[in-house]
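I have placed the structure first, in the form of C-alpha cells, so that the comments after it can refer back to it.
What you see is the complex with one protein chain gone and the rest in place.
As written, the chain order gives the labels A, B and C, with residue 1 at the start of each chain.
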Amino acid sequence: MSRIGVFTCWCGENIARTVDVERVAEAVAQIPGVRCSVHNKYMCSDPGQTMIREKIASERLDVLVVASCSPHMHLKTFRKAAGQAGINPYLVEMSNIREHCSWVHHDKEKATEKAIQLIRLSVEKVRRNRALEPIKVPVTKRALVIGGGVAGIQAALDIADTGYEVVMVEREPSIGGKMAGLSETFPTLDCSQCILTPRMVEVGQHSRIRLYSYSEVESVDGYVGNFKVTIRQKARYVDIDKCTGCGECWNCCPLKKQLSEFDYGMGTRRAIYVPFPQAVPARPVIDKNACTKLKKGGCGLCEKKCLAKAINFKDQDKLVEELVGAIIVATGYQLYRVGQDQGKRKLSGYGEYGYGRYKDVIDSLQFERLVSASGPTGGVIKRPSDGVVPNTVVFISCVGSRDNAKGLSYCSKICCMYTAKHTMLYKHKVHEGQAHVFYMDIRAGGKNYDEFVRRAIEQDGARYHRGRVSKITEENGKLIVRGADTLAAVPLTIEADMVVLAAAMRPSDGAEELAQELGVGYDEFGFFSESHPKLRPVETNAAGVFICGACHAPKDIPEAVAQASAVAGKVQVMFGHDEMTREPEIASINEQTCAACFACVRTCPYHAIEKTEIRSPKGILVKRTARVNSGLCMGCGTCVSVCPSKSADLEGFSEQQIYSMIESLV
Amino acid sequence: MTTHPTPAHPIALIPVENCYQCGKCTAGCPMAERMDVMPNQIVRLAQLGELERALRAESIWLCVSCQTCSTRCPKSFDCAGLMDILRQQAVEQAKAAPSQVRTQLFQKAFLRNIRRYGRLNELELVRTFKTLAFLKDMNIPFLVKDALLAFKLQQRGKLYLMGERVRDRGVVDRIFQRCL
Amino acid sequence: MSATPAFEPKIVAFVCNWCTYLGADLAGTNRLEYPANVRIIRLPCTGRIDFNLLIKAFEMKADAVLVSGCHPGDCHYTSGNYHARRRWMLFRELLAILGVDLDRIHFTWISAAEGKKWQQVITEITEKTREMGPYAYLSPARTATDEQWREEAVS
Partner (left out) sequence: MEIGYYPGCALHGSSNDYEASVHACLKALDVSLRELDDWICCGATAAHSLNHKLSIALPARNLGLAERDGFTQMLAPCPMCSMELIKAGRCLAEDPQVRKEISGIVELPVTGKTKVLNLIQVFQQVGLERLKSSVKTTLESVRAACYYGCLLTRPPETLQFDDCEQPSSMEKILEALGAKVVTWNYKTECCGAGMTMANEETVLDLSHKILSNAAAHGANCLVVACPMCHVNLDMKQGDIESRFNVRHGMVVYYLSDLVGLALGLDPQTLGIDRHFVTRPASPAQVAN
C-alpha cells in the first residue's frame, strides 16, 4: 500500500477564489491511502516545494499528487522537486484544479466538489504508477539538413562550424534556393546574390559538409539520435567529380530554347545546363526531357566536347544511406500558382487575373528575375510580351493570401515588404514610370520596415490604392486593371503595361509527404508544425527533427536565418551529450500473452513495434511475438487499444490506471 | 461557403462581419461608377448598423444583380444577397431613394402583373409601369419613348396584345398572399 | 419551487494530452465559463481510446461520454485520431448491440487553440444530456449476474 501525499495549491486567489481549498484538503485526507493532505498558497514557489520535500520526509510518503494548475505548466517542476527528495519522478501526478476547474466555474460548491473528484481521480492513478527511469539512447553526432536554401545553408554552416558533420540534401541541381534568384533584398536593398553566394561556396567547400545536390530524401528510419536516411541521387548524366565546370558542354548544346526553371520561365537555358553562373556545385545537369541523345539517341555533342569525360548518358538514380542523429527540415516555399492547378489542395481560381493567358501578368518571383542584374534581361525591366519597358506597372498584393474563397486564409507576411521593394527598384530603373499598388493592409512590422514602405510612397512615388483588383483584361496591348480605391470610395481602372502578382507563399511540393515520412505534424496548408509556438518554436513533435525557414510558415530572410541558427543551437545542445534521455512513458508488450496477430505492428504510427520470434536455446521456435522498440515508441497508446489479447500496455496510462480512474468517478 | 438565403432572413443573420472591406466588390461592379455609395461601403454601413444610409442609397437600386461581387468575394460574402435584402427593407420602410423610383415601380409593376396572370404580360407590364412612372414624374418623353419599339416588335411577330395566363390563377394569388 | 435538486448530468471526457487537453487549458486561461459537470480523463492520444472504456464509464453512471482529440492531420502522434475514428466506425454498431445509447457518445476535434470550442462543446453536451435525463446503463453481461460476477472476480 502506497503512502500518498496530496498537496493542494491556492494559487494565490486563482484557485481559492472558487474552490474551498481547505475543505478539499480535508475531504481528500479521507481517501484510503492518503497519509498527508495539506495546502499552500503557492505550491510551485520555494516555500511550497520545501513543504513538499519536508512532508515526504516526515510522513514517509512514496507517491504524490499535486493539485494545482495544468500538468503542462508544472508537472516537470514537481517531478523534479520530488526527485530531489528521493522519490522517483514518475510517481508524481497532478490534478488540474485551476485551468479545468477554478477558472471556468463560478459556483463555489460545484467547483469544490469537482476539485475533490479530480484529485480522487489522480490519487487512483498515482497509486498505480510505477517508478520509471528515463530511457537513454546513444547519439550519432551528425546532422541531416533537408533543403539548401538560405535557412538550410545557415543551419548547416553553424552546425559544421561547431565541429559536427552535416549531410545536406538539395532537390535542385544547385543550392541557393529562392534567395539565389532574388534581386535586392528589403529593407536595405543589398544584393541578394552578393550576400548569399559566398555562403553557398562555404557549404560547397566545407570539410564537414557532405552535399547531395539534385537529390531527395527517399526514406527515414530509426529514431532520435539514430536515424538512417536513404537519399536518392537523381541521374544527373554528369559525373560531378570528373567535371571541371569548364562550360564546353553547355556552350555547344544546340537546344537553346529550354525555359529556365531558375528564371521562372522568363529566360532560357540549354538542355545541359548550370542553373545559374554561381551555382554550387558549379556542375551541369542534363534535362532528360529535353536532351536529344537521351530522348532519341542522336546528338551527343556535349559528350564529344567534354575533355574530362564527365558526361555519362547511362547514368541512373542511385540510393545512398547516411546515419544521422538529428534532422533539420528547411524545405522552404513555393508560390501559389495563380489560376492554375495547385496540386492536391484544390486551390483554384484567379481566372479573373488572366495569369498564364496574358504574358505581361507575372508573379513576384518572375519580377525578381526581371530586375536582377543576373537575370534574363540583365536587369533591364522589359515586359515579357514584346520587350518594351513598361511605363505603368500595377502590383497586386494578397493574391491567394487572405483569400478564403479561392486561396488560403493566412497572410503571407513578406509580400507587403517585397512589393514596396519592387516599386522602388522599378522606379530606380524606369524613372518616368509609375507604380501602382493595390493592397488591403500594409503589414510592415520589423526593424526599419515601415520606414521602407513609406520611402517607396514618399520618395519613389509609388501610388498605393487600398483595395483589391477584381479583373484584368487585355486591350490593345494594355492590361486593363479594374480595382477600387476604397479610401477614395471609387472604382479605379488603370491601364497598365505590366502587372505583378504578389502570390501567396505555400510549402514546397512534397512537404506533406516528407512530414509524414518524418512523423512531423503539419497544418491544413501543409506547413510543418512546431512543438510549441512560443517555447519550442524550432522543435517538432518528432524527437530529433527540427524545422527552420519557410517550411514552417511564411517568413522573410532575416527570420529564416535566425530560425536556422536557433536550430543549429538546439542540435549543438543535443550533440553536446553522448547519450540522450527520453520519456519512459512508452508501450510494452506482454510477450507471454501476445497472440502474434500483429494488429499493433500495423497501426503503430512510428513503426516502433517489430515482429520477433522467441527461440529456445537450441534455436527451436517457441513463439512469435510483437516487441516494442523503446527508441522509437512515442507513447501514443494506439497499440493498447487495438490489442485483442490485451497484451499491450502503456506506462503511465495503463489499463489498470485508466479503469480505476473511471471507477473513482462514481 | 456562401450563405444561402432562407425564407426568414432578418439582416442580423447575415454575417456582415465576415467582410474585411477589401473592395473587390466595388472593383468589379459594373454599376459602381454610377453609384452614390460603393458596394463595399454598403456592407460597411451594414457592419456599423448604419442601415438608414444604406437603405436610402441609390446604389441598391442600381445593382443589376449580376453577382460579380458575390462570385469574386474572397470571403464568400454574398454582397448581391445583401442588396436584395436592403431593397426589400427599403420598400417595406418606405426609404427607397426617390431618384431610383423607376426601378422600384418597374419591379412592383412586374409583380402585380404576374400576380394577376401567373405569367408575364409584357404589353400590360409596360403599360402599368409607364403609367405608374408618369404619375410619379410626369415625364412625357419617357411615357411615349418605346411606342416605336412596339411597332417594330409587332412587325417581327413578337408583340402579344393578349398575354398568356395560367389556368390556376387562384393559387398564384394565394402564393402572393402568403408571402407578402 | 420544487425541493428536488435539478438533475446534474455526469459527463466523462476522454481527451488527448496534446490538443483537447490544452484546448481546455486555454478555456481556463481565457476564463471561459462552462458547466462543472465534466470530468476529464487525460490520455496521451485518442488513439488510446478503447471502446471498453466507454462502456466502463457508462457502468460507472456516466450520463454522457465525450471523446475529443486533435483535428485530422494535427495529431501529435501523426495518426492516432484517425485510428480512433476508424475504430469508432467499427465499434458503434457493437456498442448499440450492447445497449449503449449512441446519442450519449460525443465525438469532437478540439485543438489546443480552441478554448472557445471546448466551452461550447461542454455547454452543449451538458444541456443536451440534462434534457435527455439520467442514464442508467446496465451492460448485458452485468444485468442478471452482477453479484455472481463480483464473487467470481473476487475469488
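Simple rule for what comes next: a residue touches a chain if its C-beta (ideal position, glycine included) is under 8 Å from a C-beta of that chain, and two chains touch if they have at least 3 such contacts.
Quantities reported herein were computed from a predicted structural model and do not represent experimental measurements.
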Notebook entry, point to check: Relative to the complete complex, which of the depicted chains are touched by the chain excluded from display?
Noted result: A, B
Notebook entry, point to check: In the complete assembly, which of B:Pro30, B:Gly49 or B:Pro98 touches the absent chain?
Noted result: B:Pro30
Item checked: Given A:Asn312, A:Thr473 or A:Ser660, the one touching the chain that is not displayed -> A:Thr473
Note to self: By the contact criterion defined above, which parts of subunit A meet the unshown chain? Give residue numbers in ascending order.
What the structure shows: 349-352, 357, 473-476, 480
Next item on the list: Could I get the residues of subunit B that touch the absent chain, sorted low to high?
Entry: 1-2, 4-7, 9, 30-31, 34, 62, 64-68, 70-71, 78, 80, 84-85, 87-88, 91, 102-103, 105-108, 110-111, 114, 118-120, 122, 126, 129, 146, 149, 152-153, 156-160, 163-164, 166-168, 171-172, 174-176, 178-180
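Everything that follows uses one rule, which is that only the chains that are shown with their structure count from here on.
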Next item on the list: Let me have the rounded angstrom distance from the C-alpha centre of subunit A over to the C-alpha centre of subunit C, please.
Entry: 33
Notebook entry, point to check: subunit A to subunit B: how many Å between their CA centres?
Noted result: 52
Note to self: Could you pull out the residues of subunit B that touch at least 2 other chains?
What the structure shows: none
Next item on the list: Could you please specify the touching residues of subunit C with respect to subunit A in the complex?
Entry: 10, 12, 18, 21-22, 24-25, 27-29, 31-36, 39-45, 47-50, 53, 56-57, 60-62, 73-80, 83-84, 87, 119
Check: Okay, in this complex, where on subunit A does subunit C touch?
Finding: 70-72, 96, 98-101, 103-107, 110-111, 113-114, 117-118, 121, 516, 519, 521-524, 529, 541, 585, 603, 605-606, 634-638, 640-642, 650, 653, 658-659, 661-663, 665-666
Notebook entry, point to check: Of all residues in subunit A, which touch subunit B in the complex?
Noted result: 352, 398, 402-407, 440, 466-471, 482-486, 489-492
